[in-house]
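Of the protein chains in this complex, all but one are displayed in their positions.
Let's turn to subunit A:
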Amino acid sequence: MHIAEGFLPPAHAVAWGVASAPFVVHGVRSLTREVREHPESTLLLGASGAFTFVLSALKLPSVTGSCSHPTGTGLGAILFRPPIMAVLGTITLLFQALLLAHGGLTTLGANVFSMAIVGPWAGYAVYRLLRRYDVPLMVAVFCGAFVADLSTYCVTSVQLALAFPDPSSGFLGALGKFGSIFAVTQIPLAVSEGLLTVLVMRLLVQSSKGELTRLGVLVAGGKRVQAESSEAVAR
């Protein structure tokens, strides 16, 4: 999903930067508030960022005969809500742009938009929706992480198709082309990311029950979920 340095025309680069900036600024605010109000969260915040670091460094082979990497943004979005992932994802992308020549500064806005904004929000939305309908926690976590991963690569395909529409078949033709490179390759990797996120969430449930309850991931005895659904029935 890394659009390489200089590979977006200047107008597109600026536009995606402008679109991403408010999300990142808002994310920085949420992050400082979270750390100030709950200093004990710092460790788990670090672990969420670390998960993104590991997963986005793992280039895995896929069924299309090419390699790609997961994003690791679903976990943090589920734990701390998406705004915070806008910051943690941006840090990861900056590290790769500056040290690895992977992605770039001119394409940072576009890459942040796909990996640190749309991915976390889409994954979080799916997770919340499934939890609302009493889907088991781990199933919701898997689907959330899967969607966060896959939607990131779909956004990248759209970004590239907008910048480089096919001369004969236009935007849709280019979307098909980039989609087959990114999105299809990503499907098995998104499954892997879902499984790894479930694994880490299981370890968290075993080790950090208190923390997960405070963050609303675990509800004491499932009471709130039940209350919500019985309210829905009453309405």
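Points to keep in mind about this one:
Here is the rule we go by: a contact is a pair of C-beta atoms (placed from the backbone, for glycine too) under 8 Å apart; a residue touches a chain by one contact, two chains touch by 3 or more; residues count from 1.
Just so we're on the same page, contacts and distances are computed from a predicted model.
Only one chain is not pictured, and the protein name UniProt records for it, out of "Transporter", "ATP synthase subunit b", "Cobalt transport protein CbiN" or "FAD-binding protein", is "Cobalt transport protein CbiN".
Among the residues A:V63, A:L129 or A:L172, only A:V63 touches the chain that is left out of the figure.
As for the chain not pictured, it touches subunit A at residues 1-7, 9-10, 43-44, 46-47, 49-68, 95-102, 104-106, 156, 160, 164-167, 174, 177-178, 181-182, 185-186, 188-189, 191-192, 195-196, 198-200, 202-203, 206-208.
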